[in-house]
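Here's a slice of the assembly, chains where they normally sit.
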């Protein structure tokens, strides 16, 4: 990218794309995208310069980190920034009480771990309550703070730190409460944190530096986020809602998930790659994905993928451009959907959740097999979801926006195609599992109960023992987790 | 109007009424109205000057047109602007798919045709989809594009043009799609447009310059729109919602409708004149309407008519001022309605739609006959709708805001009084009919099926044949229109 191009436009210094002179009286999304890239580059450069200075002076045992706020950032290019860091850090602030399900911890962890493909630090997270006022004060229920601490470790965190120690008596963060309340005395939360501390003092060496190896990845394209933002498809649905929906579905399916990026060279490491709307993509990127399928990968793609090139300019070939042969269809038209539609015959057995909305591409199959059709007199002639066998793999395409449960059903189906389905999808819904190995190479399984009721299930892995309690479990033994509690079973 | 008066206020140059010094610390609606008139006059003058220049240079076979956006404009005085034009043009963009009912096409056509009392051009209208983003992409269902083209002709359009030919690959109008998609290949919409083109190549001379002659008109007062805007009666109801409701009711009743204006001299051409809230009106205008009734016209008026004079100043006589004798009542008080009320005894047989809302004038009849009373312990002593016989005509007055269906019932009733009721009100609801004559003076009837189901009805006019198919129809013969299809029957 020519940075000067973003800076100076028709001889004028431009501070933001809102100021740019319009083309034919109107704004070109492509200019906006260039401007976003330029803004990201400023941050990347600045942080890189800072890291360079620190590296000149720091001791060998010191390191450079950057604590990103939680979530998938869109104003900062985290992949580029991470190149200058020794270690990635993140501040995952999340819902608590009845809304706690561990998903946000996993999302932040999966992304942080994937940026440099190594473990990370949690530099801030919820202690008592958060908020810049008194409207969203939600202290954890008994057990939740401890459960969360272990969830971070299971995602690959090598540290969990809290903001703050004690609560401030004045200022904007008066209600962003620490471990201690304003009275500076021990309390319920302090006591629970003390328990975690005691456990980690003992079991820490077995827990730290937990190693994850996943078979499924999500492709995150920051350009596509912005491309769709400039030409939104809906007030409620955007690139990030689809990415979140796909990640959450995989989380609920208990499938360990990494992130990959347009520049990633390791696509072949994964049996399944899931692609939120890849609206902005060069021919080279599309070709890389086509080759992934040709070589045996299972690719799941969302609507609008391939619609524009790397300049956010619509392709002037039949859609979806370079993807057409691997996808096995083309389309010339699309429609927003005023009302949600059902898929004809409920092909994924989703019941009341058999519902698609917002968008429908008028897919015309060449070789693709339709998996679902719209139940509608006009749209019904076009398939809503297709799958095409291409080379040694498949390309599954969602030409519409699926309900959350339908997305989970479609992704569960691709797990079967990729021979990744198993016992983890049979666990009680509130139980989340993460697998990996200790630094010593021993296989470990985290079972985390995200609910206020006890949960019981059959243990499906090698004989082992709970790191915290010492209780032993043979394969197929029953495991019972109390409310908001966990087990970490280390195989023998 | 003294333009300098709008410009300079108390010795100050004023750029907008928001800047005007307040009277007694407050803003006078009358100043705002003068300012609006001044703003309108600037546009009228400017367009007039342009037309004058063009007229000096254009060839005799060339003409001056102005394409207005669709709808009834309120920031531009279309009556005044049209005086400088050879022909009026309009860009009617409208809802499509399940929302398509032809009404907006008729509204734009009725107004455009009435401005110079001659046929007009459609310079832009929906091809594939419209929108400055991807949130409202609604391509037409099969048949809708062709149906719309004929609707324009039935309203008096002498041309139908589309925006654009092919779709843009970048810029703000990327999703304002043309006849061709971004792939620049023939497609479904192109094919349908080709069919229309082939039909018009053949039947065009019979269709173009279709002549309408209507018995019903709506009085549009741009001043009243602004007067009510400055002193609104409700967040959802204003002058234009009532005007639209009245026009849509007449459209649904299949009554051909023109527009007239405060300066119109041809009121006597119409058997029925329907008047949205005529809030701003000179004594002269009210007197013209009184004379219309006296001479045999059927006048239907809305609440707040006559409340202020031409300066937007409230009349200091008993309301409704000059109208009192013709209306047959007076009132001193009025109330907003917190909740909708029923009309006592459902006098118009409207069932669940027997509902009025927003406003209630406390009408005290002199000679008027109450047609309906509020069903309420306090408001119930005042009639909601009255009719007064005056001279050779009647004045029907709506002292409240009617539900859409109730408005349709009241207007259907006045059609009977005016001996205009007939077979057209018996057609299946989705079928719209327009009557007129070909340039050769032959009577023609457009039957347009605005629905996704076939519609059947009895043909009630002189023996004739369908211009497009050649099929002949005797009086009372059954006509069946397929989904989103039409028949144009030319009498023999």
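Which chain is which? They are A and B, in the order written, and residues in each are numbered from 1.
Just so it is clear, a contact is a pair of C-beta atoms (placed from the backbone, for glycine too) under 8 Å apart; a residue touches a chain by one contact, two chains touch by 3 or more.
Worth saying up front: this structure is predicted, and the values here are computed from it rather than measured.
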{"item": "Subunit count for the whole complex, all chains sharing one sequence, 2 displayed", "value": "3"}
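Just so it is clear, only the chains that are shown with their structure count from here on.
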{"item": "Rotation angle superposing chain A onto its copy chain B by C-alpha atoms, nearest 5 degrees", "value": "120"}
{"item": "Rounded Å distance between chain A and chain B, as computed from the means of their C-alpha atoms", "value": "52"}
{"item": "Interface residues, chain B side, partner chain A - complex", "value": "97-99, 128-129, 132-139, 141-142, 167-175, 181-185, 187-189, 452"}
{"item": "Interfacial residue positions of chain A with respect to chain B in the complex", "value": "22-30, 228, 230-235, 311-319, 332-336, 338, 377-378"}
